[in-house]
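Heads up, one of the protein chains got dropped from this complex, but the rest are sitting where they should.
Take a look at chain A:
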Amino acid sequence: MKKFTLTVFCILAGCIFFLSGIWVYFQKSMDKVDLGEGEYAASYQKHYLMISNDKDTLMWQSIYQSASETAKEADAYVELLSPEQMKNYTQEDCLRIGIASHVDGIILEADGSKAEQKLIEEAAREGIPVVTILTDDSACRRISFVGLNSYEMGSAYTDQIAGMLNEKGTTQILFLSTSSSKTQETNLVYYQVKKELESRKKTDQSVNLSEYCVDSSADFDTEEFVRDMFVNEESLPDVLVCMDEVVTECVYQALVDYNQVGNVKVIGYYYSDVILNAIDKGILSSTIAMDMDEVGKYSVNALEEYLSLGHSNGYYSVNQHVITKDNTDEYRTEGEK
């Protein structure tokens, strides 16, 4: 009888053990189900809205990440909103959404349009401070601008271009930008370069500096323009200075496709893995990048300053980096390294 009881006991114990296993497995499966509601996510006191033109570029990702980290320290949440996320929406729509959502602050790259100025005005009336980054619109009631120092940027470009000038004769230099990247700041840079090159060129050297802005309002136009330029070889300059990340990548591809590597010296704008690879291969000479981390950081700092003191510094200058073959590794992501 004892044997019988022991057998029954063992069987029962086995069943209970098995059931416990099932229960644990099932509970773990259930726990894996995240309703995505973020019930237990961290909460913050303030809500800032960052409006970007192209949130998928590395540049904007760097800005957002830096801004987000800085904001978290100040108990604020930064929401990234891009018009491209919503069909047929413009930056103005995003700005309106921000105002209607009663956010605590807005960070955007100003396009200098009247509608935008009006909306910034409206935001100011609603008590929402607006900080412009990369491109400024001093005519509106933005509280601060975070962007490049055109003088330093111009000097940096000049340093790069000076080494590329032909020993004798004229050097054709083309500044290529898009309608979205062509701003007051890029104009200042252009003039700064022009001014500095004039003073730094040697006696038997001459420089023919020109600029061109590609209308990027329609899709794929930039790429098509660059291709056209390379097809028509006569229009190719000696030095091509890109003032936009997308333009830089297009030029790089065109250089390879049309076998113009070495014929055209290219200075890029900002960096991506493609651009860094191109520099490593010697296809691009160098690239000049603003410190986007500083852009993100200073934009949030400006908002914080305004909300706490009622005013803020009207201009935050960020540094730029010159990336050459020697220091590409510093800008690569961990995976790429």
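Simple rule for what comes next: contacts are C-beta pairs under 8 Å (C-beta built on N, C-alpha and C of every residue); 3 or more make two chains touch, one makes a residue touch a chain; residues count from 1.
Criterion: contacts and distances are computed from a predicted model.
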Inset, instruction - If you had to name the missing chain as UniProt does, which of "ABC transporter permease", "histidine kinase", "Ion-translocating oxidoreductase complex subunit E" or "Phenylalanine--tRNA ligase beta subunit" would it be? - result: "histidine kinase"
Legend entry - Candidates A:Cys15, A:Ala115, A:Ala139 or A:Val256 - the one touching the absent chain: A:Cys15
Inset, instruction - Provide the residue numbers of chain A that touch the chain removed from this figure. - result: 1, 4, 7-8, 11-12, 15, 18-19, 22-23, 25-26, 29-30, 32-38, 41-47, 76-77, 79, 85-86, 89, 93, 96-97, 100-102
